[in-house]
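With one protein chain removed, the remaining protein chains of the complex are shown where they sit.
Right, subunit A next:
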Amino acid sequence: MSDVQVELTVNGQARTATVQPRLTLADFLREECRLTGTHLGCEHGVCGACTVLVDGEAVRSCLVFAVQAAGSEVTTVEGLGGPDGELSPVQAALRDCHGLQCGFCTPGFVVSITAFLRDNPRPTDQETREALSGTLCRCTGYQGILRAVQQAAGAETAR
């Protein structure tokens, strides 16, 4: 089995690595780029913890091989906050609304909610629930996360 060279951009930085084709984008980010903010839960596309942006669109990085993302611009949760660690509006809202407990699923929620609110800045409650349904949280019962989306939507609109 032949290795492949993968060149892509992660959080604005060019990255190149020679990897097995079976390496998922999630493992590429964690192991080759040492960006461990992207979490792997189920590794088969159910839990949503590994969600990242590929060319701006939220996708499950466990369901993309790194080689498929060659040439793409990838944004992980590390790329969403400020350079000095300042929380993004979505991250701040999750903290304010107790939208996390153990935090394992949180990177997936942060990335998914960021893309969702960019495309739909004033979502209805039903739209928000549908958007959140692709990511699993076993701690919060989702109500805090739902409030965080509403707060972040308000904050974005107030800007």
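Keep in mind that, in the parts below, a contact is a pair of C-beta atoms (placed from the backbone, for glycine too) under 8 Å apart; a residue touches a chain by one contact, two chains touch by 3 or more; residues count from 1.
Following the convention adopted for this analysis, contacts and distances are computed from a predicted model.
Enquirer: Going by UniProt, what is the name of the one chain that was not included in the view, given "Carbon-monoxide dehydrogenase medium subunit", "Heptaprenyl diphosphate synthase component 2", "PadR family transcriptional regulator" or "ABC transporter ATP-binding protein"?
Expert: When "Carbon-monoxide dehydrogenase medium subunit", "Heptaprenyl diphosphate synthase component 2", "PadR family transcriptional regulator" or "ABC transporter ATP-binding protein" are compared with UniProt, the left-out chain turns out to be "Carbon-monoxide dehydrogenase medium subunit".
Enquirer: Considering the complete complex, identify which of A:35, A:64, A:80 or A:153 is in touch with the unshown chain.
Expert: A:64
Enquirer: Considering the complete complex, identify which of A:38, A:51 or A:151 is in touch with the unshown chain.
Expert: Within the whole complex, the residue contacting the unshown chain is A:51.
Enquirer: For review purposes, identify every residue of subunit A that touches the missing chain, sorted by number.
Expert: Per the touch rule, subunit A residues meeting the hidden chain are 1-2, 4, 20-22, 24, 27, 43-45, 48, 51, 54, 57-60, 62-65, 67-68, 112, 116, 129-131, 133-134.
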